[in-house]
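The other protein chains are all here in position, but one chain of the complex has been omitted.
Chain IDs A and B follow the sequence of writing; residue 1 opens each chain.
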């Protein structure tokens, strides 16, 4: 109980697997916004998979989480066919802070990365933020508010920001003082995201993890 | 039936497992507010787990209870892997008083502590109150109204109040006469809460309880 306060800060110095920083846009400016996913129960061979979501998510963002979930399952089964994580994991995805309503499709790649990070038991770099709408086939679509989101990423201490390649012209028009200290990474397909944030994984180990 | 009356007092001299004092904020000041959870049925190996909630909880507080439930399951399975409480327990969580509407995310750590207290069959100190939003990974987020909540904790006879470390500056600005007789404990992660309120548990026994 109490008046809502948006801390809008970097909550994690190191991020555990399942935690990824996204970026939101509000009428008052950009905000950094984590997606965090955990496994609710110990994985067992007869547990039925599920995805619970909290964080006052609007309809579009709920659908976005479903798209990310389907995409992640499909991606994992293609690239790590022996990894059975999604066949058994009972997942809970939360977007702090719990009292702030959130909506829109631009956390798509962030949600997919949160899920895959958990499935591969591999954290993503704590200083990487990302924004982009995801389609079921892994195509990344243009988002709004790149300037505000870039400012928010910097205020939260990020070093790298992944954004849709179709927003490249917006990026190039940002003044240098806004981009200073930030590496911008345009991504057209989810493969581009994956290669960037999971560059050091042991594919053999990840394939036989669960 | 009758006009609602908020007693706002300390209801319990000793608290059974599952009962923890939280703190709320209202336009008229702070209030102490218990979270109490019980097991509805005797645990049996084939009972399916569930969590029922009452107490006129708003949407944010309902989500907060889900986050606390997922976190508690995950916490128990990591630290007490043989304790199968949450795999079978049919739980009911209630926030008296039943006619007062309540909302907001700041009872997160109180709810998680209520659930873990029950899972570990261990009461928490009856003179400890707590407030803090909980994320799925156990991070504790800033809350509002610390001053009013501190006053309410004192009026209810508390000796100790746990609050988010990110509210430390607010705590330090409180005048001494408000804090007198109260130990303030800043907590950044749920681990900090756990060590403080369950300091004397027998880990071996708790691991093999259910």
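Heads up, the rule we're going with is that contacts are C-beta pairs under 8 Å (C-beta built on N, C-alpha and C of every residue); 3 or more make two chains touch, one makes a residue touch a chain.
Just so it is clear, the model here is predicted, and its values are computed rather than measured.
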Q: Mind giving the shown chains that are in contact with the missing chain?
A: B
Q | Of B:29, B:49 or B:96, the residue in touch with the unshown chain | A | B:96
Q) Per the definition of touch given earlier, which of B:36, B:133 or B:192 contacts the omitted chain? A) B:36
Q. Please identify, in ascending order, the residues of subunit B that touch the omitted chain?
A. 1-5, 7, 11-12, 16, 18-19, 34, 36-42, 52, 54-56, 92-94, 96-99
